Every structure is written in C-alpha cells, then in structure tokens.
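One chain of protein is taken out of this complex; the other chains stay put.
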Amino acid sequence: MIVVMKRGATPDQIAHMIRRIEEEGLRPVPLYGTERTVIAVIGDERGEHRQSLASGPGVEEIIPILAPYKVASLEAKPERTVVQVGPLRVGNSHLGIIAGPCSVESEAQTLATARAVKAAGAHALRGGAFKPRTSPYSFQGLKEKGLEILALAREETGLPIVTEVLTPSDVPLVAKYADVLQIGARNMQNYRLLEAAGETGKPILLKRGPAATLDELLLAAEYILNTGNYQVMLCERGIRTFEDHTRYTLSLSAVPALHERTHLPVVVDPSHGTGHTSLVARMAAAAVAAGADGLIIEVHPDPEHALSDGFQSLTFQQFEELMALCRRVAEAVGKTLEPATTPETSLVAQVA
Amino acid sequence: MIVVMKRGATPDQIAHMIRRIEEEGLRPVPLYGTERTVIAVIGDERGEHRQSLASGPGVEEIIPILAPYKVASLEAKPERTVVQVGPLRVGNSHLGIIAGPCSVESEAQTLATARAVKAAGAHALRGGAFKPRTSPYSFQGLKEKGLEILALAREETGLPIVTEVLTPSDVPLVAKYADVLQIGARNMQNYRLLEAAGETGKPILLKRGPAATLDELLLAAEYILNTGNYQVMLCERGIRTFEDHTRYTLSLSAVPALHERTHLPVVVDPSHGTGHTSLVARMAAAAVAAGADGLIIEVHPDPEHALSDGFQSLTFQQFEELMALCRRVAEAVGKTLEPATTPETSLVAQVA
Amino acid sequence: MIVVMKRGATPDQIAHMIRRIEEEGLRPVPLYGTERTVIAVIGDERGEHRQSLASGPGVEEIIPILAPYKVASLEAKPERTVVQVGPLRVGNSHLGIIAGPCSVESEAQTLATARAVKAAGAHALRGGAFKPRTSPYSFQGLKEKGLEILALAREETGLPIVTEVLTPSDVPLVAKYADVLQIGARNMQNYRLLEAAGETGKPILLKRGPAATLDELLLAAEYILNTGNYQVMLCERGIRTFEDHTRYTLSLSAVPALHERTHLPVVVDPSHGTGHTSLVARMAAAAVAAGADGLIIEVHPDPEHALSDGFQSLTFQQFEELMALCRRVAEAVGKTLEPATTPETSLVAQVA
Partner (left out) sequence: MIVVMKRGATPDQIAHMIRRIEEEGLRPVPLYGTERTVIAVIGDERGEHRQSLASGPGVEEIIPILAPYKVASLEAKPERTVVQVGPLRVGNSHLGIIAGPCSVESEAQTLATARAVKAAGAHALRGGAFKPRTSPYSFQGLKEKGLEILALAREETGLPIVTEVLTPSDVPLVAKYADVLQIGARNMQNYRLLEAAGETGKPILLKRGPAATLDELLLAAEYILNTGNYQVMLCERGIRTFEDHTRYTLSLSAVPALHERTHLPVVVDPSHGTGHTSLVARMAAAAVAAGADGLIIEVHPDPEHALSDGFQSLTFQQFEELMALCRRVAEAVGKTLEPATTPETSLVAQVA
C-alpha cells in the first residue's frame, strides 16, 4: 500500500500517518520526494478497513499494491485447476463444451436438444429450471419439474447437467439434480448464495457480473474457495458498455488476463456475450483462440419459439457448424475437444 | 413492437412473420417502405419470450415500444408515492435525510452518530449490521448484535432505522428491528430477496445496481410492488463507467428521468456515488437541485478509523455543513427538510 | 512512480530496474515487502516514455504518483482563473450563462434567439457556424455567412459570441468574428487545433471528450496553456456510458473534482449532457449546486423545426424558467448571475 500525502502536507500530518500505519501492525517507509511525500507500507495490507486511512489528515489517496484475493491466485496454487465431471473436462489441454437451451421448456424440447448437442460433440448439457428474469412478467422456469427433465436427459445421454441456482434455500434441491451449479451474473456478489453453493462440494460455474472487474470476480470466487470447494470455473459472459451492436461486450482479454492471475479455468459464454445468433460462432472461435478452457452455448430446436433468449440461440445445425469451427481453432492452439476418458471426478449427482 | 425485416426479406418471410405475430395474439401491420419492410405490432407486447421473434426468418431486429414495467409507471398511478416512517418523509415537497455510519461497529459509535445526525436535522438513521463485502477478508458486520444497537439508537433518538438485508432467510430477523429494509446495489436483481423483503410490508430502499438501466431498476421495483407493497424508494448510488476520479459515476439525470417514468420517490446516495469525502456535500446539493426526494449519507465519528468506507464518510461537522448547504438548495427548489409531523405511516418496527 | 516487481522477481531483475531508474535521472528506493518488492522512484517522473519501464524484466506494473499535468494544476497557480469577455464572467462568484441555438440557421432565427436569451439574463450567445456532424448527410453549418450573422447579433445585443472552430486552417476566420473559440468534444485531443486556437489569445471553451478522463482533459488544456493563453474554460458535457435514458451521462462530480485539481473554471452543458429538453433545466440547476462556474444551453425559437439538436433545445419560455430556477439555486450556493460590470477583458473581437 502506498499512502500518497497531499502536496502541502505538514510534518505533523506525516508523523500522524506514520503512527496510524504502525497501529495497523504495518511498517511505514516515508519517502520525501521533490513534489510530495509518500509513505510506502510494508506488510499484508489486505482488509478493506485499511482503506479508511485515506481519511487521514493530509492524505491525498491510498494505492493498494497487493492483489486483494489470496487462494484464487496463481501464486497460492501454481498448478492449474481442472474441473471434471464425467465427459466434461475444463482446463489445461481440454476444451469443455456445455450446450443446451436457455430454459427447460418441455421434455421433448430438452431431450431433443440434449441428443443434438451430444451428437455434435458437447460434453455437458445446460438448461435453466429456475430462471432469473429481468421482468416479473417473463417465463420464470419450470422449477423442480425442469430439474426432473434435465435428470432424464442425463440418464439418456450421459451428459452431466449444468443448471442455475438463484437463492440459498433452493441449493439443496438444485444440487440433488445438478452436476454443476451455475451462479448467474446477477448473483455474482450474492455472498450467501456463493457460500451455500460452495458448501455442496459440487463444481460451480461462476459468471462474471456485467459490471465486475477481474479482482471482484476473483474475490467472489474466493467466497466459494473458502468453503473448501476448489471446483470453480469462472465465466466471461459480457460486460455492460456503451456499445449497441451487441447486448453486452464480450471482453475476451479477460481470458488470458485471468490465466495470468488465477489457477481457475475460464469458460466463455458467447451467447449472452453477444445477444445475437449470427455472432455466436465467430465469438466462440475467438474465445478458443484467446485460450478459453470451455464454452457455454445456447441451443434450441426452434429459436423463434423459445420462451427465452431465442434471439441468441443456435439451431442444431448452427451448433454443428460452430463445433466444426471451434474444433479446428482448438487444434491450432493446442486444445482438444475429446471427451474426458479418465475421470478425475465421477458423475456424483444421481437422483436417489 | 416493431419487427424490422432485412433489406432482402422475401414475401414468404414477411408472410411467415405476420402469421407468427398473430399466433402471439397480437395484430401485425406490415409497412412496405422504400428500403425495407417493417411490421408494426399492435397489442400488449410485454413478455420477454416475444423477443424470440427476432430469430424469425428474414428478421433484422425487434424494437420494443412499450415500457416493460407496469405498476411502477406513472401511467398506472399518476399521484406520487410518498414513503413515510416517523419523522422521515420521502416524496413530494419533503426531502428525507437518512444518515449514519456505513457499518454498526459499536454501541458508542452508533449512538454518538445517531445523536449527531439527529441534531443536524436528519430524519432517519442508516447503519449496516449485515454487510455485503467485496472481499471475504473484510469486516462482515455485527449481525444481530448490530441490529440491537440500532434499536437502542432508535429508542434514544426516535430516528427510524434503515438497514440492509442480504438474503431471504435473514429477512424476518432484520425486519424485526428495521423500519426500512435496504436492498443493496449488488442485490438489485436478487429476485427472491426482493419478494421476501416486499412481503414484510415494510418500506424498502432499493438501490440501483451499478450496471442497471432505469428500465431494469423499475422492473426490479416491480417485483416488490407485485407483493402488494407500494412503499418503495428508488436509490441512485452511482454507475460503473470508465471514470477514475470517483469510485462510481453518480448519474443525477436519473432523478428527473425517473420522475418522468414512475410515481416512486428517488433517493440519492452521494457517499457511494463519489467514494470521496470531499465530493459528498457538493453532490448532495446537486442531487437536491436535480429534484431528489431524499439523501442517504455516510457519517462516522472518526472516519479514519472506520471499519468500512471511511474514505467516503463525513465527520459530524462535515455533515452539519452538508445539511446547511442542502437546506438552502432545497428551499431554492421548493422542498422542505422539516420532519414529518402528520405521520402517514407509524413507527411500526418495535422490538418485542 | 512506483515500480511493482512480480512476486518471483530475482535479485538480478531488481538490480537491473534500479539501474534503469538511475539512467532516467531518478532516484530508486527499493522496498523489500513480505510478498513482493516495490521500487519507489523519487524525482519528476513525467514523460510518457518512462511508462516503458513497465517492459523491464520482472516488472508487474508501474504506478504513477504525480498528476501528469503541470500548469493547469492548482498547485502551479493557487488563485482561480476567471474568464471574462464583456458581460460574461466565468469563475469565482460569477455564474456565466452562454445560450443560443445549436446552429446558426438564419439571421431571423439567430437574432430572435439572441434577444430572447439576453432578456432572460444570458451573458453570451452561442451558435454554430461550422458544425461537426456525425453524418455527412446532416446540415454542416452556414460557415462564414453564419459568423456574419453572429456578429450582427453581437452588435445588436452586446452579447459576446461563443462559436466552434473545427480545424486549424479555419482558426483565423473564426477568430475574426468570435469572442470565445469553442473546441468541441470530438476535437478535445486534436492537438494542432488546440495549439492554433490557443495562439489567437482568445478565451477558449474546451469541451471534455465523451471518453476522456479528467487527467486527459487537463492535459488537453495544457496544450492550450502552453501557448501562453490562460483564458481556458473547461466544459463537462456528458460521457459515454451504458445508460440509455439520456444521450450521454452528465457527470457532475467532474465539477468539484476539477475544482480540487485545477484553477481553470468549469462550465456545464446540460443540453448535450442529457439530450432531452425535459431534463435540461433540472440538470442545469444541479450543475449550479455542484459549483459550476458557467452553463451553456441550447435555445431555439422553434425546436421542432431546428436543423440540429431540436430534441435537446429549449424554447424561449423554457429558457426563462431555467434561468429563474438557476438564479435561486445560484444564490443558495453563493453565486451571482449579474452581468460583469468591471471588465477584466474587453470585448476584443470586432469585425474590422
């Protein structure tokens, strides 16, 4: 941490801040520059309350030096985390493909999609049973009935299930059916939900909030990691910017930048990240080239009639074309889409 | 809703879309322009699944016309909603002032602050007992102990309590002590929490998420209003932008723009909206001039030692100066800071 | 400047960077922390080439400490700059009001507007003769004919003229007619234009670019100040964000934040900053409460027929109402709208 004093800071003010830093159990090193004095602070500066030093007399600003997260950092765990459930492996040389409808609408729609995405090479099935919807007037999901349909689809295809959970009290129910719990972008900082989901021990797909920095995403992951659950996949799904040609701006630099900071694998969602069917395949390919460890893609038998997100869903044929493109790009960057054969984690979620 | 067809759309595609619109129970009016065809759609277009029409053949885009919210709209309820609890009145000619520490840290800190803000003219006490913190390593609040301290402060000063609730399962406990339930910016789209808080019947202070549009804020309010609870205050507290001279960008145009759209009163939080003590008073005054119905301000006896948000907290004297400035500006724009004397809602929350 | 080394930086890398800093004529102070080493750098770190130190071996990042601007800073000139031309005084206790049409469309339209805004209390007339238009198919301005009309309006009303210049080769012509040269938001970093305008010695109204930080705005001002011309007004006119209820997000915190950093006065443009007539008056009042030194407002005799910006222009009556509101708020914050009577700068621009 660097405490930057104002240009006219008095010796008394500087002395006061030196004492305050010592009070915090840290070591101050005052540096008297040509234009102003700064006080370098040595020690573990983490703990947001230390930002209150910015209110000290004569202080201009506080500049943190250390990354605020710990266990998510590559420094804490230099070997990369690989998340595996059945045929899905996300991390290192494996590119994991998660595909399926935005919402589970019916058994027929879900099973048809599960078969189609499996045939095209996907490793897991996504599908929402509990849907967070911006408008209370929109379809809210089939809830437990939807989970049962997903379990059926898993039974038939062998694809593990990735599905969202919205609130802590639903975690036990959703975890009974799901193989991977998804925390949606709206809930990235819903800390009680992060903890409840983490405590199930199931792999977690944590989506980046549309206004979250990478530090904030990693701190959210840290809430999960601190439950002892290290099976966490981060997901870039687009940020809010001024752009109007897409629903969100898919920030692919997050992929290599996260790889520089954390051992956790990074999945990209080009469906939400663009909001337009016609852009999904190209941005999926770009994500793979950027080094993504996985993709999550919305696919629907009949997007025009979808109860949600039709405008960004692919038909079965469009998904096949995406897979062909991504397979070629994956090979170009040294990744494989082969299903995992030596499971590191078994398919744990079986409905009793 | 306007369905804009692509330039080369065929008669078959246009005919298909006309049928699809009819299937939705809406009336299509095709308009054959010089460069392209658009189909105007008459009827209530709400329901997000209709956006899936964008996936129809030959469709370029779908443009909604109607605002997506209903009961929050000024059209649904032309008279302004006024929220009142004890001396706090927010709406119409009354400017309600909510002040207090970011976190309840101790009885002494909280009581001293309550006395000071009351003396300066505040109408309600804010203070966090359950704290949502970006980092798991930061102070997480005193929880129930904090609520007890807030109740003590209310007993002594008569100021109603505004405090945050983080998760549905905490709602009964927090509602036992609080007069106003605050939904924080991170939870603006935590729909189960909105519903649980709404169902208590207590007034709700709903903070705008840092990446939320006004439509999204109003749709979040709609989740609460749909529980039958109309005591909702909206709160502008800054949005995420590229600016680096403040923690967030306080978007004061939200105040008059919300007043054009909704009957709900609008509170402004210049503490979070700037993140710098030195900017708070000026932005509070600007909020009042913009027509805000209330302010929520962080005040601490000793900001430099605050366990959270010291860098944006005011000392007692700074808060007094802010009140003097805001009082003058309020008069200039026809608002009063007098405490409410004819309570429309009584002080309902008394610890048994 | 702080050079933050990577966690695993070797002693050789640290030694290399210490030498590099010395090569730059600066003094390095290495600080060996618990998790990583940082090297504090003492001396004048300005000069962007020093950012290339970030490419040194083992370097994680470079954190600048000193503000990059010099002569614009409050430290360089603690007394506030006041810009005055005839009745317009911008700075300190005077609130200068600049009003007029977006574009000069005709003599009748311009003179009618000049008379109306003068009657309502404005101190200067704005009006574009050379118009920067996003689309080449939009009205591009009357050019010299427009300047002649503005001069006529000045002759009749005594209001000094504020008008935009787009390119260095137009500067002599525009300066022949204008009292204040406006640099538009699109040209904030058009450095040759900044220099050419500065060299005229005329007061400059420099608009903030929609993606510019305050540092970048002040560095742009510095290009003008370095020509020896200190008559510079900065102008906040809205930034690009995700918000869709306004054309731009008017960032009023820029007003007090600039006042903390620079001696230059700050004008606010709520017309461009909102893009909606109905929001202009309230945001003008908010700007005054935030401490603005001036306002620039679009006014048109018949906005519905305006050749540009009708959607954000005020009618004469709306402008009168805005003036009444702003006058009351100005008094509340200790500012006056009285025209300047003891000119510090005379009305210099007279057409020969």
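Note that the chains are named A, B and C in the order they appear, and that numbering of residues resets to 1 at the start of each chain.
Keep in mind that, in the parts below, a contact is a pair of C-beta atoms (placed from the backbone, for glycine too) under 8 Å apart; a residue touches a chain by one contact, two chains touch by 3 or more.
In this text, all values refer to a predicted model and were calculated from it rather than measured experimentally.
Of the listed positions A:Glu22, A:Glu243 or A:Glu338, the one in contact with the omitted chain in the full complex is A:Glu243.
Screening A:Thr163, A:Gln189, A:Asn229 or A:Thr274 against the full complex identifies A:Thr274 as the residue touching the chain left out. Across the interface with the omitted chain, chain C contributes residues 20, 46-49, 51-57, 62, 68-70, 132-139, 166-169, 186-187, 189-193, 209-211, 216, 219, 222-223, 226, 239-240, 277, 303-311, 313.
Where chain A meets the chain that is not shown, the touching residues are 211, 213-215, 239, 241-246, 249-257, 260, 273-274, 276, 278-279, 282-283, 285-291, 325, 328-329, 331-333. Mapped onto chain B, the interface with the missing chain covers residues 2, 4, 7, 29, 31-36, 38, 40, 42-44, 63, 65-66, 75, 240-242.
Keep in mind that, in the parts below, only the chains that are shown with their structure count from here on.
In this assembly, the C-alpha centroid of chain A lies 27 Å from the C-alpha centroid of chain B. A straight line joining the Cα centres of chain A and chain C is 40 Å long. Contacts with at least two other chains are made by residues 241-242 of chain C.
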